[in-house]
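Have a look at the structure below, then the notes.
Here the complex is missing a single protein chain, while all its other protein chains stay put.
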Amino acid sequence: MNFVANKSDLKVVGTRPVRPDGMDKVTGKAQFGADLTLAGTLVGKIKRSPHAHARIVAIDTSKALAIPGVKSVITAADIPDIPSEEAFVGEGPTNFRDQSLNCIARDKVLYEGHAVAAVAATSSAIADAALAAIEVTYEVLPHVIDVEAAMAEDAPILFEGMITQGVDPKPTKASNIVKKVAFGHGDWQAGMAEADVVVEGKYDTAAVHQAYIEPHACIASVNPDGQTTIFASSQGQFMIRQYTAKILGMDIADIRVTPAEIGGGFGGKTIVYIEPLAVAMSRQAGRPVKIVMTRDEVFRASGPTSGGTIEVKIGAKKDGTITGAYAMVKLQAGAFPGSPVAPACMCAFAMYDLKNVMAEGYDVVSNRAKVAAYRAPGAPISTFAVESVMDELAIKLGMDPIDLRMKNAAKQGTKASYGPVFPVIGFEEVLEAAKAHPHWTAPLGPNQGRGVATGFWFNIGGESSASVFVNEDGSVSVVSGSPDIGGSRASMAMMAAEVLGIPYEKVRPIIGDTAQIGITGVTGGSRVTFATGMATTQAAERAVDELKKRAAMIWDISPDAVDWKDGEAVPAGANAGGFDPLPLAAIALKAAKTGGPINAEVSINAQGAGAAFGAHIADVEVDPETGFVKILRYTAVQDVGRAIHPSYVEGQIQGGATQGIGWALNEEYIYDKNGRMDNAGFLDYRVPVASDLPMIEAVLVEVPNPRHPFGVRGVGEVPIIPPMAAIGNAIKAATGMRLVSLPMSPPKVRAAFDAAKG
Amino acid sequence: MSKIHVTTTVNGEPAEFLCEPQESMLDVLRDTLKLTGSKEGCGSGDCGACSITLDGRLVCSCLMLGVEAEGHSIGTIEGVARGDELHPIQRKFLEHAALQCGFCTPGLIVAVKALLEKNPNPTETEARFWIAGNLCRCTGYDKILRAIMDAAAELRGEVAA
Partner (left out) sequence: MPTISIPSSLRRQFTGGMTQLEVEATTFRRLILELERRFPGLGNQVEESMAIAVDGEIFQDAYSLQLKAGSDIVLIPKIAGG
């Protein structure tokens, strides 16, 4: 189908129907990862390291195995010692050996909470007793937590063989610096020399967790012939299958993964933690094994995303034209390589049309849980610093901050700071919409301030599969491979209904397991509505082609003489004959006579994802007594390409913005002097609650992506990028103080007031 | 350790179960009574995903012992709809797209029902503070608040359903 340029031609896309899985979710029937139990299911639990860094001298499991009711005890000795192998799975580059060692430690534990053994028992209490009976002898090693400390000459080294990549000359000594990256063009230093004004600053952000409300959960059952079924909550059933097969040395075809409903992921459920352990124990015990993480385990041993330090320098002419920009980004990777430092650098200045720009960064390991993807990985961190410095620049130049951004805005044809030239993008439209919004000019009271900040994310395509089945009665089943976290089943059904020309209610979407549908990448990267939507659209188009052929057979005319309109086959013109329209249901009824079932499956590697930009406006009130920052009003403007289901598009933006607000004001990993996390629970790790927030107004700007049949751009990631700087800039406007360290929690704001007083 | 026999009422129906003295009501509901609509997000009373009512009062079932149900009346998400008819709160959650992943939704709906039974005409601020113990990581609460306010108005008979 051609790209739909004219919105008024659309009948289903752009409306707001009730989601097809909604009924299950408001009645408690939806089955999440922990909700399925099979006959004979054992309780699986994991023993974790109390030390941030230690050598495992010995593990004695004999006492645990002797407890009646204990059916399996495993350590790393029970799973293959696989070689280092780089791959691209789930949400980015990964190393299978690292993933294996993160699931269960072999020689060394690298962070507090690192798994060292696992048990499966007939009850939770017996499993707890078994964990307590496992004796682990550690040789405790010095540890390092913070990124700059981990980069120091004398820092404790996590990996003896780690030689920094990407630096010249190649170092001869091991360090915790995995690699250096650099993106940019022109000569940023020459750019600074041309500037009338230069602003710089050093910022830092804390590690934060995705904090999905559903802890990781799975149930695995292995038959004696090796055939394995897994029911698990994740962002990708195929991702679980691939990792589990690789880590346990199994054939992929022996593993069937059924996606549970997923209780939030935000990137954190794009890798495996528990599934290989459940399978290994089920294999030993001959019974199903269920593992459900506690919240404490989720915080200590899964996620989070990196914290880091960011130095930014921007130079500009008096009229606001930026002449040079530089950033140095140092990110925590956690215990294994793989911080999102590359996208952090690539996104840092992507909003702007710059002649001279450079963003460099370091990926640094330390004794923290291995980071996982989190919504626009890396971009919120670097953007916090860049958009704070942009605000300082606007102040110094005496310019309206939106005007300053407009003056330098990236547009079609701009060479992006990360290399390519932008195709059709909507950043200028976003800035215009922000400036025109009544929020921008609304009055403010005492101790109140307003800030604005922007953000960029690439969005991705990737592998997706979808099937369309035309049923005998004319209803339609759509199967796709993308777990639905935020309402994507509704958008799949809507796109299929639009192409088929039938009502949304006639289309029922489901998520296939790994044996029912072709390989589909994880739900992440803001790719599902774009890529899986493209596969669904193409499958529906093939079904329409087939329906036209069947109608032609019924009418006994050439298929070329049949058109498809509003869910009916119609003669293409007067010459085709005077037939009454044949509705889809009538054609479906005769499917057996015209050639058999009418189905279409499409598997693609979708290309042409459209980049997206957002601009957020935040109003805050700062209490000078307590340092408490209250969000008074919040508006998030974003180019979404085209909204398939506007309510769920708004929901992505509101939810992403709120996660950013939490990152800005409250959320952080706090460690004690032994490298143990001090706040591994929702009481002390404070995610935003309803009473913290105002309504979040989502403003949808639609600059369609010409590479998607309906113009879709990814939506989910951009909204977490601008909030930290928008709020920091609002605090600056309210108090005159620039906060450079996240979270901007009451103690820090209070301390800034004290420092300002001198 | 021997189990304790408990006689109680769950969603208006008589119920009996055996539980360990230390077993939480949430575990009893999920593992023994197979009512898995109540979710465990934290096990420490911080997230509200396990919200139920005990004689009409909102509680976190992860903080309540199963034995404490003896002689009392328990309400869970499974009892909110009447047969095939959704409660207006459930319907408004769907109409307003007030859920994304849906994991916190059962607890929220139970909490909101308890709110509106106690205070049929809450302000937005009152509603925000009432559900402050129910964490939602997906939505930013905006659409949840709209659903609550709309459901409250409908239950008061102020607008057509």
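Just so it is clear, A and B label the chains in written order, and each chain counts residues from 1 on its own.
The definition used in the following text is that a residue touches a chain if its C-beta (ideal position, glycine included) is under 8 Å from a C-beta of that chain, and two chains touch if they have at least 3 such contacts.
Here the structure is a predicted model, which is why all the values come from computation and not from measurement.
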Touch partners, limited to displayed chains, of the chain removed from view: A
Which of A:F32, A:Y203, A:F266 or A:F384 contacts the chain that the document leaves out: A:F266
Touch with the omitted chain, as defined above, among A:V147, A:M162, A:A609 or A:V689: A:A609
Residue of A:G40, A:P171, A:G226 or A:G419 in touch with the missing chain, whole complex considered: A:G419
Among A:A66, A:A132 or A:A182, the residue in touch with the chain that has been omitted: A:A182
Hidden partner chain, residues of chain A it touches: 86, 88, 90-93, 166, 168, 179-184, 210, 266-268, 270, 342-343, 346, 373-377, 418-423, 457-462, 524-527, 605, 607-609, 707, 714, 716-717
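By our rule, only the chains that are shown with their structure count from here on.
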Averaged-CA centre spacing for the pair chain B and chain A, given as whole angstrom: 29
Residues on chain A engaged by chain B in the complex (per definition of touch): 16, 18-19, 21-32, 34-35, 37, 125, 210-215, 261-266, 292, 294-295, 485-487, 645, 647-648, 650-652, 654-659, 681-683, 687-693, 695-696
Chain A contact footprint on chain B (complex, rising order): 20, 30-31, 35-44, 46-47, 49, 76-78, 80-81, 86, 90, 93-97, 99-106, 109, 125, 127-129, 131-145
